[in-house]
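The structure under discussion is supplied below as C-alpha coordinates; questions concerning it will follow.
Removed: one protein chain of the complex. Kept in place: all other protein chains.
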Amino acid sequence: MSELLQFLFSGVTVGAVYALVALGFTIIYNASDVVNFAQGEFVMLGGMITVFAHAAGAPLPLAALLACLGTAALGVAMNKLAIEPARGAPVVSLVIITIGASIFIRGAAQLVFDKQIHSFPAFSGDDPIRILQATILPQSLWVIAGAVAVFTGLWLFFTRTLLGRAVLATSNNRLAAQLVGINTPFVMTLSFALSAGIGALAGVLVTPITMTSYDVGLALALKGFAAAMLGGMGNPKGALVGGLVLGLLEGLTAGYISSQYKDAAAFLVILGVLFFLPQGLFGRKSTDRV
Amino acid sequence: MRLTTKTATLLALVALIALAPLFFPSAFYYRVGALIFVNGLAVTGIVILTGWAGQISLGHAGFAGIGAYACALAPVHLGLHPALAILLGAGVSAVLAWLVGRPILRLKGYYLGVASLGMGILISMVLNNERDLTRGPDGIDVPDLGLRAALKTAGLDLSNGEFWYALCGIVLVLGAWLALNLHDSPTGRALRALHGSEVAARTVGMDVPRLKLQAFVISAVYASVSGSLLALQNRFITPDVAGFMHSVEMVTMAVLGGVGSVAGAIFGAAVLTLLPQMLTVFAEYEQLVLGLVMVLVMIFLREGVVPSILRKLRGTGE
Partner (left out) sequence: MTLLSIEGLGITFGGIAAVKDVSFSVRPGEIVSVIGPNGAGKTTLFNMISGVYRPGSGRVVLNGEDVTAMSPHLLARRGMCRTFQNLQVFQSMTVLENTIAGYHLQESGPVLADLLHLPASRRRARAAEQGARELLRRVGLERAAEREAGSLSYGSLKRLEIARAMALQPRVLLLDEPAAGCNAVETEEIDHLIAEIAASGVAILLVEHDMKMVMRISNHIVVLDHGEKIAEGDPATVSRNPAVIAAYLGAEHAAG
(Lines give C-alpha, C1' and ligand atoms only; values in the text may rest on other atoms or scores of the structure.)
Protein backbone atom coordinates (compact mmCIF):
# COMPACT_ATOMS: atom_id res chain seq x y z
CA MET A 1 0.00 0.00 0.00
CA SER A 2 2.70 2.46 1.03
CA GLU A 3 4.67 1.26 -1.98
CA LEU A 4 1.80 1.97 -4.33
CA LEU A 5 1.34 5.42 -2.83
CA GLN A 6 5.03 6.13 -3.27
CA PHE A 7 4.88 5.16 -6.94
CA LEU A 8 1.77 7.27 -7.39
CA PHE A 9 3.51 10.30 -5.88
CA SER A 10 6.48 10.03 -8.20
CA GLY A 11 4.13 9.34 -11.12
CA VAL A 12 2.06 12.44 -10.45
CA THR A 13 5.17 14.61 -10.14
CA VAL A 14 6.51 13.45 -13.48
CA GLY A 15 3.02 13.60 -14.93
CA ALA A 16 2.64 17.22 -13.87
CA VAL A 17 5.78 18.11 -15.82
CA TYR A 18 4.52 16.25 -18.88
CA ALA A 19 1.19 18.02 -18.51
CA LEU A 20 2.94 21.41 -18.51
CA VAL A 21 4.87 20.50 -21.64
CA ALA A 22 1.70 19.13 -23.25
CA LEU A 23 -0.17 22.34 -22.40
CA GLY A 24 2.56 24.25 -24.20
CA PHE A 25 2.08 22.03 -27.26
CA THR A 26 -1.67 22.59 -27.07
CA ILE A 27 -1.50 26.38 -26.97
CA ILE A 28 0.70 26.63 -30.05
CA TYR A 29 -1.20 23.92 -31.88
CA ASN A 30 -4.47 25.71 -31.30
CA ALA A 31 -3.16 29.00 -32.59
CA SER A 32 -1.26 27.72 -35.58
CA ASP A 33 -1.84 23.98 -36.23
CA VAL A 34 1.88 23.51 -35.62
CA VAL A 35 3.22 20.85 -33.28
CA ASN A 36 6.25 22.57 -31.85
CA PHE A 37 8.95 19.98 -31.19
CA ALA A 38 11.11 22.73 -29.67
CA GLN A 39 8.77 22.77 -26.67
CA GLY A 40 11.24 20.65 -24.69
CA GLU A 41 13.99 23.19 -25.32
CA PHE A 42 11.85 25.82 -23.57
CA VAL A 43 11.87 23.59 -20.49
CA MET A 44 15.62 23.20 -20.78
CA LEU A 45 16.08 26.97 -21.13
CA GLY A 46 13.91 27.62 -18.09
CA GLY A 47 16.21 25.48 -15.98
CA MET A 48 19.50 26.57 -17.54
CA ILE A 49 18.84 30.32 -17.50
CA THR A 50 17.78 30.12 -13.86
CA VAL A 51 20.94 28.18 -13.01
CA PHE A 52 23.23 30.70 -14.66
CA ALA A 53 21.36 33.80 -13.52
CA HIS A 54 21.39 32.43 -9.99
CA ALA A 55 25.10 31.66 -10.23
CA ALA A 56 25.68 35.21 -11.46
CA GLY A 57 24.22 36.50 -8.24
CA ALA A 58 20.51 36.97 -8.92
CA PRO A 59 18.24 35.77 -6.12
CA LEU A 60 16.39 32.59 -7.09
CA PRO A 61 12.92 34.15 -7.65
CA LEU A 62 14.41 36.85 -9.86
CA ALA A 63 16.49 34.29 -11.75
CA ALA A 64 13.36 32.19 -12.32
CA LEU A 65 11.42 35.21 -13.53
CA LEU A 66 14.23 36.15 -15.89
CA ALA A 67 14.24 32.59 -17.23
CA CYS A 68 10.51 32.60 -17.94
CA LEU A 69 10.54 36.03 -19.58
CA GLY A 70 13.70 35.32 -21.57
CA THR A 71 12.32 32.04 -22.85
CA ALA A 72 9.00 33.66 -23.72
CA ALA A 73 10.89 36.26 -25.76
CA LEU A 74 12.75 33.46 -27.51
CA GLY A 75 9.45 31.73 -28.25
CA VAL A 76 8.19 34.90 -29.91
CA ALA A 77 11.39 35.19 -31.92
CA MET A 78 11.06 31.60 -33.05
CA ASN A 79 7.52 32.24 -34.23
CA LYS A 80 8.55 35.33 -36.19
CA LEU A 81 11.69 33.86 -37.71
CA ALA A 82 10.81 30.23 -38.33
CA ILE A 83 7.08 29.55 -38.10
CA GLU A 84 5.36 32.58 -39.66
CA PRO A 85 7.50 32.50 -42.83
CA ALA A 86 6.56 28.84 -43.35
CA ARG A 87 2.81 29.35 -43.03
CA GLY A 88 0.87 26.84 -45.13
CA ALA A 89 3.74 24.37 -45.49
CA PRO A 90 2.85 20.67 -45.26
CA VAL A 91 2.89 18.94 -41.87
CA VAL A 92 6.14 17.14 -42.52
CA SER A 93 7.93 20.42 -43.36
CA LEU A 94 6.64 22.02 -40.17
CA VAL A 95 7.83 19.02 -38.18
CA ILE A 96 11.29 19.48 -39.67
CA ILE A 97 11.30 23.23 -39.01
CA THR A 98 10.47 22.85 -35.34
CA ILE A 99 12.89 19.95 -34.91
CA GLY A 100 15.49 22.07 -36.71
CA ALA A 101 14.74 24.94 -34.34
CA SER A 102 15.09 22.61 -31.36
CA ILE A 103 18.47 21.34 -32.61
CA PHE A 104 19.51 24.95 -33.15
CA ILE A 105 18.50 26.00 -29.64
CA ARG A 106 20.25 22.96 -28.19
CA GLY A 107 23.40 23.81 -30.16
CA ALA A 108 23.25 27.42 -28.99
CA ALA A 109 22.67 26.41 -25.37
CA GLN A 110 25.72 24.18 -25.52
CA LEU A 111 27.79 27.17 -26.64
CA VAL A 112 26.28 29.84 -24.40
CA PHE A 113 26.10 27.69 -21.28
CA ASP A 114 28.06 24.45 -21.13
CA LYS A 115 27.68 20.68 -21.30
CA GLN A 116 27.58 20.10 -17.54
CA ILE A 117 24.68 18.91 -15.44
CA HIS A 118 23.30 21.64 -13.20
CA SER A 119 20.78 22.20 -10.46
CA PHE A 120 19.77 24.82 -7.92
CA PRO A 121 18.32 24.52 -4.41
CA ALA A 122 14.73 23.38 -3.97
CA PHE A 123 12.32 26.20 -3.09
CA SER A 124 11.23 24.81 0.26
CA GLY A 125 14.09 22.61 1.35
CA ASP A 126 14.77 18.94 0.75
CA ASP A 127 13.07 17.38 3.79
CA PRO A 128 10.55 14.80 2.54
CA ILE A 129 7.00 15.25 3.76
CA ARG A 130 5.28 12.13 5.14
CA ILE A 131 1.81 11.47 3.81
CA LEU A 132 0.29 8.21 5.10
CA GLN A 133 3.11 5.72 4.68
CA ALA A 134 4.83 7.42 1.80
CA THR A 135 6.97 10.51 1.38
CA ILE A 136 6.96 13.31 -1.13
CA LEU A 137 9.50 16.07 -1.73
CA PRO A 138 8.31 19.63 -1.11
CA GLN A 139 9.54 20.47 -4.61
CA SER A 140 7.16 17.83 -6.04
CA LEU A 141 4.32 19.73 -4.46
CA TRP A 142 5.60 22.87 -6.16
CA VAL A 143 5.56 21.06 -9.52
CA ILE A 144 2.04 19.72 -9.01
CA ALA A 145 0.79 23.08 -7.79
CA GLY A 146 2.44 24.73 -10.80
CA ALA A 147 0.64 22.43 -13.23
CA VAL A 148 -2.70 22.96 -11.51
CA ALA A 149 -2.20 26.73 -11.42
CA VAL A 150 -1.22 26.94 -15.08
CA PHE A 151 -4.14 24.77 -16.13
CA THR A 152 -6.61 26.82 -14.09
CA GLY A 153 -5.12 30.05 -15.36
CA LEU A 154 -5.36 28.89 -18.95
CA TRP A 155 -8.90 27.68 -18.45
CA LEU A 156 -9.94 31.05 -17.06
CA PHE A 157 -8.05 32.83 -19.81
CA PHE A 158 -9.67 30.85 -22.63
CA THR A 159 -13.21 30.90 -21.26
CA ARG A 160 -13.44 34.19 -19.37
CA THR A 161 -11.36 36.73 -21.26
CA LEU A 162 -11.97 38.32 -24.62
CA LEU A 163 -8.38 37.73 -25.64
CA GLY A 164 -8.59 34.05 -24.73
CA ARG A 165 -11.72 33.66 -26.79
CA ALA A 166 -9.97 35.37 -29.66
CA VAL A 167 -7.26 32.71 -29.47
CA LEU A 168 -9.88 29.96 -29.52
CA ALA A 169 -11.68 31.59 -32.43
CA THR A 170 -8.41 31.72 -34.34
CA SER A 171 -7.84 28.05 -33.73
CA ASN A 172 -11.30 27.17 -35.01
CA ASN A 173 -11.13 29.20 -38.18
CA ARG A 174 -8.23 31.48 -38.89
CA LEU A 175 -9.82 33.25 -41.83
CA ALA A 176 -13.12 33.84 -40.06
CA ALA A 177 -11.22 35.17 -37.06
CA GLN A 178 -9.40 37.63 -39.28
CA LEU A 179 -12.67 38.68 -40.87
CA VAL A 180 -14.25 39.53 -37.55
CA GLY A 181 -11.26 41.69 -36.75
CA ILE A 182 -9.10 39.46 -34.58
CA ASN A 183 -5.44 40.33 -34.89
CA THR A 184 -4.27 36.80 -35.70
CA PRO A 185 -0.54 37.61 -35.87
CA PHE A 186 -0.83 38.95 -32.34
CA VAL A 187 -2.63 35.79 -31.28
CA MET A 188 0.29 33.77 -32.67
CA THR A 189 2.83 35.94 -30.85
CA LEU A 190 0.90 35.62 -27.64
CA SER A 191 0.57 31.87 -28.00
CA PHE A 192 4.28 31.36 -28.52
CA ALA A 193 5.12 33.64 -25.61
CA LEU A 194 2.67 31.86 -23.35
CA SER A 195 3.74 28.42 -24.44
CA ALA A 196 7.45 29.16 -24.08
CA GLY A 197 6.89 30.82 -20.72
CA ILE A 198 4.94 27.81 -19.42
CA GLY A 199 7.66 25.48 -20.72
CA ALA A 200 10.30 27.55 -18.91
CA LEU A 201 8.24 27.50 -15.73
CA ALA A 202 8.13 23.71 -15.90
CA GLY A 203 11.92 23.76 -16.22
CA VAL A 204 12.28 26.06 -13.22
CA LEU A 205 10.03 23.90 -11.08
CA VAL A 206 11.49 20.53 -11.93
CA THR A 207 15.21 21.27 -12.11
CA PRO A 208 15.79 20.92 -8.33
CA ILE A 209 14.42 17.35 -8.60
CA THR A 210 15.73 16.08 -11.94
CA MET A 211 18.61 18.51 -12.59
CA THR A 212 19.15 19.90 -16.05
CA SER A 213 21.63 20.14 -18.90
CA TYR A 214 21.59 21.45 -22.47
CA ASP A 215 20.24 18.17 -23.87
CA VAL A 216 17.24 17.38 -21.63
CA GLY A 217 14.76 18.98 -24.03
CA LEU A 218 14.28 16.25 -26.61
CA ALA A 219 13.08 13.54 -24.24
CA LEU A 220 10.64 15.99 -22.62
CA ALA A 221 9.35 17.13 -25.98
CA LEU A 222 8.64 13.55 -27.04
CA LYS A 223 6.83 12.77 -23.79
CA GLY A 224 4.89 16.02 -23.88
CA PHE A 225 3.94 15.40 -27.52
CA ALA A 226 2.83 11.88 -26.63
CA ALA A 227 0.81 13.20 -23.68
CA ALA A 228 -0.86 15.85 -25.82
CA MET A 229 -1.74 13.29 -28.49
CA LEU A 230 -2.96 10.82 -25.87
CA GLY A 231 -5.35 13.44 -24.54
CA GLY A 232 -6.32 14.64 -28.00
CA MET A 233 -4.31 17.37 -29.69
CA GLY A 234 -5.58 20.88 -29.10
CA ASN A 235 -7.56 20.15 -25.96
CA PRO A 236 -6.11 21.64 -22.71
CA LYS A 237 -8.05 19.16 -20.59
CA GLY A 238 -6.64 16.39 -22.75
CA ALA A 239 -3.13 17.73 -22.22
CA LEU A 240 -3.54 17.72 -18.45
CA VAL A 241 -5.09 14.26 -18.31
CA GLY A 242 -2.70 12.89 -20.94
CA GLY A 243 0.32 14.19 -19.02
CA LEU A 244 -0.86 12.80 -15.69
CA VAL A 245 -1.81 9.42 -17.18
CA LEU A 246 1.56 9.16 -18.87
CA GLY A 247 3.39 10.09 -15.66
CA LEU A 248 1.40 7.61 -13.57
CA LEU A 249 1.97 4.85 -16.11
CA GLU A 250 5.68 5.50 -15.97
CA GLY A 251 5.71 5.62 -12.19
CA LEU A 252 3.80 2.35 -11.85
CA THR A 253 5.74 0.55 -14.57
CA ALA A 254 9.03 1.66 -13.08
CA GLY A 255 7.87 0.54 -9.65
CA TYR A 256 6.26 -2.79 -10.42
CA ILE A 257 7.70 -4.01 -13.70
CA SER A 258 11.00 -2.53 -14.80
CA SER A 259 12.41 0.96 -14.71
CA GLN A 260 14.11 0.31 -18.03
CA TYR A 261 10.78 -0.25 -19.70
CA LYS A 262 8.89 2.64 -18.11
CA ASP A 263 8.82 4.48 -21.44
CA ALA A 264 7.65 1.35 -23.19
CA ALA A 265 4.48 1.18 -21.11
CA ALA A 266 3.68 4.77 -21.96
CA PHE A 267 4.06 4.27 -25.69
CA LEU A 268 2.24 0.93 -25.69
CA VAL A 269 -0.72 2.59 -24.01
CA ILE A 270 -0.63 5.43 -26.54
CA LEU A 271 -0.66 2.96 -29.42
CA GLY A 272 -3.55 1.16 -27.75
CA VAL A 273 -5.57 4.31 -27.15
CA LEU A 274 -5.04 5.60 -30.67
CA PHE A 275 -6.11 2.21 -31.97
CA PHE A 276 -9.54 2.62 -30.43
CA LEU A 277 -9.77 6.42 -30.37
CA PRO A 278 -7.88 7.76 -33.40
CA GLN A 279 -8.33 11.32 -32.11
CA GLY A 280 -7.04 10.66 -28.61
CA LEU A 281 -9.07 10.64 -25.40
CA PHE A 282 -10.70 14.06 -25.73
CA GLY A 283 -9.98 14.95 -29.37
CA ARG A 284 -12.63 16.20 -31.72
CA LYS A 285 -13.67 13.77 -34.41
CA SER A 286 -13.04 15.16 -37.84
CA THR A 287 -15.13 14.32 -40.86
CA ASP A 288 -14.02 14.73 -44.43
CA ARG A 289 -16.05 17.40 -46.14
CA VAL A 290 -16.64 16.54 -49.74
CA MET B 1 9.17 12.13 -71.10
CA ARG B 2 8.65 10.51 -67.71
CA LEU B 3 10.73 7.61 -68.95
CA THR B 4 13.65 9.98 -69.37
CA THR B 5 13.26 11.20 -65.79
CA LYS B 6 13.79 7.64 -64.65
CA THR B 7 16.64 6.96 -67.07
CA ALA B 8 18.24 10.31 -66.39
CA THR B 9 18.13 9.79 -62.63
CA LEU B 10 19.66 6.34 -62.90
CA LEU B 11 22.34 7.41 -65.39
CA ALA B 12 23.28 10.44 -63.30
CA LEU B 13 23.45 8.28 -60.20
CA VAL B 14 25.63 5.62 -61.85
CA ALA B 15 27.89 8.27 -63.36
CA LEU B 16 28.31 10.09 -60.05
CA ILE B 17 29.06 6.90 -58.15
CA ALA B 18 31.54 5.74 -60.78
CA LEU B 19 33.33 9.05 -61.31
CA ALA B 20 33.36 10.59 -57.84
CA PRO B 21 36.37 8.52 -56.66
CA LEU B 22 38.51 10.30 -59.27
CA PHE B 23 38.15 13.45 -57.20
CA PHE B 24 38.60 11.96 -53.75
CA PRO B 25 41.35 13.80 -51.84
CA SER B 26 41.90 10.75 -49.65
CA ALA B 27 40.77 7.15 -49.21
CA PHE B 28 38.63 8.33 -46.29
CA TYR B 29 36.06 9.61 -48.79
CA TYR B 30 35.22 6.07 -49.91
CA ARG B 31 33.82 5.64 -46.45
CA VAL B 32 31.90 8.92 -46.58
CA GLY B 33 30.55 7.89 -49.99
CA ALA B 34 29.41 4.53 -48.70
CA LEU B 35 27.64 6.27 -45.80
CA ILE B 36 25.87 8.57 -48.26
CA PHE B 37 24.67 5.55 -50.22
CA VAL B 38 23.45 3.77 -47.11
CA ASN B 39 21.52 6.86 -46.03
CA GLY B 40 20.31 7.40 -49.59
CA LEU B 41 18.81 3.93 -49.57
CA ALA B 42 16.81 4.53 -46.38
CA VAL B 43 15.73 7.91 -47.69
CA THR B 44 14.49 6.40 -50.95
CA GLY B 45 12.08 4.38 -48.81
CA ILE B 46 10.92 7.60 -47.17
CA VAL B 47 10.26 9.07 -50.61
CA ILE B 48 7.88 6.21 -51.34
CA LEU B 49 6.12 6.50 -47.99
CA THR B 50 6.07 10.26 -47.43
CA GLY B 51 6.72 11.79 -50.83
CA TRP B 52 4.30 9.64 -52.77
CA ALA B 53 1.84 8.12 -50.34
CA GLY B 54 1.90 11.21 -48.09
CA GLN B 55 2.28 9.28 -44.83
CA ILE B 56 4.61 10.48 -42.06
CA SER B 57 6.85 8.20 -40.08
CA LEU B 58 8.94 9.35 -37.14
CA GLY B 59 9.99 5.81 -36.31
CA HIS B 60 11.59 4.34 -39.41
CA ALA B 61 14.97 4.07 -37.71
CA GLY B 62 13.38 1.20 -35.80
CA PHE B 63 13.46 -0.84 -39.00
CA ALA B 64 17.08 0.17 -39.61
CA GLY B 65 17.75 -1.13 -36.11
CA ILE B 66 16.13 -4.46 -36.95
CA GLY B 67 18.19 -4.76 -40.13
CA ALA B 68 21.38 -3.86 -38.28
CA TYR B 69 20.87 -6.21 -35.33
CA ALA B 70 19.76 -9.04 -37.62
CA CYS B 71 23.25 -8.90 -39.11
CA ALA B 72 24.85 -8.73 -35.67
CA LEU B 73 22.83 -11.52 -34.08
CA ALA B 74 21.63 -14.00 -36.70
CA PRO B 75 25.11 -15.17 -37.78
CA VAL B 76 26.08 -15.82 -34.14
CA HIS B 77 22.85 -17.28 -32.81
CA LEU B 78 21.31 -18.90 -35.87
CA GLY B 79 24.48 -19.65 -37.78
CA LEU B 80 23.16 -17.68 -40.72
CA HIS B 81 25.50 -16.21 -43.32
CA PRO B 82 25.55 -12.38 -42.91
CA ALA B 83 24.19 -11.97 -46.42
CA LEU B 84 21.19 -14.09 -45.49
CA ALA B 85 20.89 -12.09 -42.27
CA ILE B 86 20.22 -9.01 -44.41
CA LEU B 87 17.28 -10.85 -45.93
CA LEU B 88 16.15 -12.09 -42.54
CA GLY B 89 16.21 -8.51 -41.20
CA ALA B 90 14.27 -7.27 -44.21
CA GLY B 91 11.75 -10.06 -43.71
CA VAL B 92 11.30 -9.33 -40.01
CA SER B 93 10.96 -5.60 -40.75
CA ALA B 94 8.39 -6.27 -43.44
CA VAL B 95 6.32 -8.50 -41.17
CA LEU B 96 6.54 -6.02 -38.30
CA ALA B 97 5.65 -3.11 -40.58
CA TRP B 98 2.69 -5.09 -41.85
CA LEU B 99 1.47 -5.85 -38.33
CA VAL B 100 2.05 -2.38 -36.90
CA GLY B 101 1.08 -0.52 -40.04
CA ARG B 102 -2.45 -1.88 -40.18
CA PRO B 103 -3.64 -0.14 -37.03
CA ILE B 104 -1.46 2.98 -37.13
CA LEU B 105 -1.94 3.91 -40.78
CA ARG B 106 -5.58 4.64 -40.01
CA LEU B 107 -4.27 7.68 -38.16
CA LYS B 108 -3.63 10.95 -39.87
CA GLY B 109 -0.97 13.66 -39.68
CA TYR B 110 0.48 14.19 -36.24
CA TYR B 111 -1.39 11.19 -34.82
CA LEU B 112 0.41 8.94 -37.28
CA GLY B 113 3.57 10.79 -36.32
CA VAL B 114 3.25 9.95 -32.63
CA ALA B 115 2.21 6.34 -33.28
CA SER B 116 5.19 5.69 -35.55
CA LEU B 117 7.39 7.51 -33.05
CA GLY B 118 6.14 5.15 -30.34
CA MET B 119 6.87 2.14 -32.50
CA GLY B 120 10.43 3.32 -33.17
CA ILE B 121 11.04 4.08 -29.51
CA LEU B 122 9.78 0.64 -28.48
CA ILE B 123 12.22 -1.03 -30.88
CA SER B 124 15.14 1.09 -29.72
CA MET B 125 14.21 0.40 -26.12
CA VAL B 126 14.31 -3.34 -26.67
CA LEU B 127 17.74 -3.00 -28.30
CA ASN B 128 18.96 -0.90 -25.39
CA ASN B 129 17.57 -3.04 -22.60
CA GLU B 130 17.84 -6.66 -23.70
CA ARG B 131 21.50 -6.73 -22.73
CA ASP B 132 21.78 -10.51 -22.72
CA LEU B 133 21.10 -10.51 -26.40
CA THR B 134 22.15 -7.10 -27.73
CA ARG B 135 24.77 -6.10 -25.10
CA GLY B 136 22.79 -2.90 -24.57
CA PRO B 137 23.77 0.71 -25.27
CA ASP B 138 27.47 -0.04 -25.64
CA GLY B 139 26.87 -1.79 -28.92
CA ILE B 140 27.83 -5.12 -30.39
CA ASP B 141 30.29 -6.50 -32.93
CA VAL B 142 29.02 -7.50 -36.34
CA PRO B 143 30.55 -10.40 -38.31
CA ASP B 144 32.33 -9.92 -41.60
CA LEU B 145 30.22 -10.19 -44.73
CA GLY B 146 32.98 -12.28 -46.32
CA LEU B 147 32.30 -11.05 -49.81
CA ARG B 148 35.49 -8.99 -50.08
CA ALA B 149 37.62 -12.03 -49.33
CA ALA B 150 35.67 -14.04 -51.90
CA LEU B 151 36.25 -11.34 -54.50
CA LYS B 152 39.94 -11.35 -53.67
CA THR B 153 40.28 -15.05 -54.35
CA ALA B 154 38.40 -14.44 -57.58
CA GLY B 155 41.10 -11.96 -58.54
CA LEU B 156 39.41 -8.66 -57.63
CA ASP B 157 41.43 -7.07 -54.85
CA LEU B 158 39.59 -4.10 -53.32
CA SER B 159 40.47 -2.14 -50.22
CA ASN B 160 37.84 -2.19 -47.48
CA GLY B 161 36.77 1.36 -48.35
CA GLU B 162 36.56 0.66 -52.07
CA PHE B 163 34.62 -2.53 -51.50
CA TRP B 164 31.93 -0.94 -49.35
CA TYR B 165 31.75 2.09 -51.61
CA ALA B 166 31.08 -0.17 -54.58
CA LEU B 167 28.68 -2.52 -52.81
CA CYS B 168 26.57 0.23 -51.21
CA GLY B 169 26.61 2.14 -54.50
CA ILE B 170 25.27 -0.89 -56.37
CA VAL B 171 22.57 -1.50 -53.78
CA LEU B 172 21.56 2.18 -53.90
CA VAL B 173 21.26 2.10 -57.70
CA LEU B 174 19.17 -1.04 -57.39
CA GLY B 175 16.97 0.58 -54.75
CA ALA B 176 16.54 3.71 -56.85
CA TRP B 177 15.69 1.58 -59.88
CA LEU B 178 12.96 -0.27 -57.97
CA ALA B 179 11.53 2.97 -56.59
CA LEU B 180 11.51 4.65 -59.99
CA ASN B 181 9.79 1.60 -61.46
CA LEU B 182 7.17 1.89 -58.78
CA HIS B 183 6.60 5.60 -59.39
CA ASP B 184 5.05 5.16 -62.83
CA SER B 185 3.46 1.79 -62.16
CA PRO B 186 -0.19 1.26 -61.26
CA THR B 187 0.72 0.96 -57.56
CA GLY B 188 2.86 4.11 -57.59
CA ARG B 189 0.12 6.04 -59.34
CA ALA B 190 -2.40 4.87 -56.76
CA LEU B 191 -0.08 5.92 -53.91
CA ARG B 192 0.32 9.40 -55.34
CA ALA B 193 -3.41 9.55 -55.97
CA LEU B 194 -4.35 8.78 -52.38
CA HIS B 195 -1.87 11.47 -51.31
CA GLY B 196 -3.77 13.93 -53.52
CA SER B 197 -7.24 13.01 -52.33
CA GLU B 198 -8.01 9.99 -50.23
CA VAL B 199 -11.74 10.22 -50.76
CA ALA B 200 -11.36 10.40 -54.53
CA ALA B 201 -8.91 7.52 -54.46
CA ARG B 202 -11.52 5.42 -52.70
CA THR B 203 -14.25 6.30 -55.16
CA VAL B 204 -12.18 5.08 -58.08
CA GLY B 205 -11.83 1.74 -56.34
CA MET B 206 -8.51 2.09 -54.56
CA ASP B 207 -8.14 0.09 -51.39
CA VAL B 208 -6.52 2.95 -49.49
CA PRO B 209 -5.54 1.12 -46.27
CA ARG B 210 -3.94 -1.65 -48.30
CA LEU B 211 -2.00 0.78 -50.47
CA LYS B 212 -0.71 2.70 -47.46
CA LEU B 213 0.34 -0.59 -45.90
CA GLN B 214 2.22 -1.56 -49.05
CA ALA B 215 4.11 1.75 -49.00
CA PHE B 216 4.85 1.32 -45.29
CA VAL B 217 6.17 -2.23 -45.74
CA ILE B 218 8.30 -1.33 -48.77
CA SER B 219 9.83 1.68 -47.00
CA ALA B 220 10.49 -0.47 -43.92
CA VAL B 221 12.45 -2.92 -46.08
CA TYR B 222 14.53 -0.06 -47.51
CA ALA B 223 15.31 1.16 -43.98
CA SER B 224 16.13 -2.35 -42.83
CA VAL B 225 18.58 -3.06 -45.67
CA SER B 226 20.16 0.32 -45.05
CA GLY B 227 20.63 -0.59 -41.39
CA SER B 228 22.13 -3.96 -42.35
CA LEU B 229 24.65 -2.39 -44.70
CA LEU B 230 25.61 0.17 -42.07
CA ALA B 231 26.20 -2.56 -39.49
CA LEU B 232 28.17 -4.84 -41.82
CA GLN B 233 30.28 -1.97 -43.03
CA ASN B 234 31.15 -0.68 -39.56
CA ARG B 235 31.52 -4.22 -38.14
CA PHE B 236 29.90 -2.72 -35.04
CA ILE B 237 26.51 -1.29 -34.18
CA THR B 238 24.85 0.52 -31.26
CA PRO B 239 21.12 0.99 -30.55
CA ASP B 240 21.45 4.60 -31.73
CA VAL B 241 20.80 3.25 -35.23
CA ALA B 242 17.18 2.76 -34.12
CA GLY B 243 16.92 6.02 -32.17
CA PHE B 244 14.53 8.89 -32.68
CA MET B 245 17.25 11.18 -34.01
CA HIS B 246 18.07 8.68 -36.75
CA SER B 247 14.39 8.61 -37.75
CA VAL B 248 14.36 12.39 -37.87
CA GLU B 249 17.57 12.36 -39.87
CA MET B 250 15.98 10.11 -42.51
CA VAL B 251 12.92 12.30 -42.88
CA THR B 252 15.01 15.47 -42.88
CA MET B 253 17.34 14.20 -45.60
CA ALA B 254 14.38 13.27 -47.76
CA VAL B 255 12.45 16.48 -47.24
CA LEU B 256 15.50 18.72 -47.50
CA GLY B 257 16.49 17.30 -50.87
CA GLY B 258 12.91 16.99 -52.10
CA VAL B 259 10.71 14.25 -50.75
CA GLY B 260 8.78 13.86 -54.00
CA SER B 261 11.76 12.75 -56.02
CA VAL B 262 14.29 9.98 -55.62
CA ALA B 263 17.09 12.17 -56.99
CA GLY B 264 16.24 14.96 -54.57
CA ALA B 265 16.12 12.70 -51.56
CA ILE B 266 19.48 11.11 -52.38
CA PHE B 267 20.91 14.61 -52.79
CA GLY B 268 19.51 15.45 -49.36
CA ALA B 269 21.17 12.34 -47.94
CA ALA B 270 24.48 13.42 -49.50
CA VAL B 271 24.31 16.95 -48.08
CA LEU B 272 23.35 15.92 -44.57
CA THR B 273 25.94 13.14 -44.52
CA LEU B 274 28.68 15.49 -45.74
CA LEU B 275 27.74 18.42 -43.51
CA PRO B 276 28.97 16.91 -40.23
CA GLN B 277 32.15 15.70 -41.97
CA MET B 278 32.88 19.23 -43.10
CA LEU B 279 32.00 20.68 -39.72
CA THR B 280 34.28 18.40 -37.71
CA VAL B 281 36.69 21.33 -37.40
CA PHE B 282 33.92 23.32 -35.72
CA ALA B 283 32.42 20.39 -33.83
CA GLU B 284 30.74 22.62 -31.28
CA TYR B 285 28.87 24.50 -34.02
CA GLU B 286 27.60 21.33 -35.68
CA GLN B 287 24.13 21.32 -34.11
CA LEU B 288 23.76 25.05 -34.58
CA VAL B 289 24.46 24.81 -38.31
CA LEU B 290 22.40 21.66 -38.80
CA GLY B 291 19.36 23.21 -37.12
CA LEU B 292 19.76 26.41 -39.11
CA VAL B 293 20.02 24.54 -42.42
CA MET B 294 16.87 22.55 -41.62
CA VAL B 295 14.85 25.67 -40.84
CA LEU B 296 16.14 27.78 -43.73
CA VAL B 297 15.69 25.14 -46.43
CA MET B 298 12.14 24.43 -45.30
CA ILE B 299 11.29 28.12 -45.37
CA PHE B 300 12.96 29.17 -48.59
CA LEU B 301 12.95 25.96 -50.66
CA ARG B 302 9.72 24.40 -49.56
CA GLU B 303 9.61 21.55 -52.03
CA GLY B 304 13.19 20.67 -51.15
CA VAL B 305 16.42 21.77 -52.75
CA VAL B 306 16.36 19.71 -55.95
CA PRO B 307 12.72 20.22 -57.06
CA SER B 308 12.93 23.94 -56.23
CA ILE B 309 16.04 24.36 -58.34
CA LEU B 310 14.62 22.29 -61.19
CA ARG B 311 11.50 24.42 -61.17
CA LYS B 312 13.58 27.58 -61.37
CA LEU B 313 15.63 26.13 -64.24
CA ARG B 314 12.52 25.17 -66.15
CA GLY B 315 11.28 28.70 -65.59
CA THR B 316 8.00 27.53 -64.12
CA GLY B 317 8.61 29.26 -60.81
CA GLU B 318 5.67 30.28 -58.69
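Lettered A and B in written order, each chain numbered from 1.
Here, a residue touches a chain if its C-beta (ideal position, glycine included) is under 8 Å from a C-beta of that chain, and two chains touch if they have at least 3 such contacts.
The model shown is predicted, which means the values in this text are computed figures rather than measured ones.
Novice: Who touches the missing chain here, B:Q214, B:Q233, B:Q287 or B:S308?
Specialist: Here the residue in touch with the unshown chain is B:Q214.
Novice: Taking the full complex into account, find the residue in B:A20, B:L158, B:L178 or B:L279 that is in contact with the omitted chain.
Specialist: B:L178
Novice: By the contact definition given up top, give the residues of chain B that touch the hidden chain.
Specialist: Touch with the absent chain occurs at residues 1, 178, 181-182, 184-190, 192-193, 195-197, 199-208, 214, 218, 260.
One rule holds for everything that comes next: only the chains that are shown with their structure count from here on.
Novice: Counting only Cα atoms for the centres, state how far chain A is from chain B in Å.
Specialist: It comes to 32 Å between the two C-alpha centres.
Novice: What residues of chain B sit close enough to touch chain A in their complex?
Specialist: 50, 56, 58, 103-104, 106-111, 113-115, 117-119, 121-122, 125, 128-129, 198-199, 244-245, 248, 251-252, 255-256, 259, 284-295, 298-299, 302
Novice: Could you pull out which chain A residues touch chain B in their complex?
Specialist: On the chain A side, the touching residues are 35, 81-82, 85-86, 89, 91-97, 99-108, 110-111, 218, 222, 225-226, 229, 233, 258, 260-261, 263-264, 267-268, 270-271, 274-275, 278-280, 288, 290.
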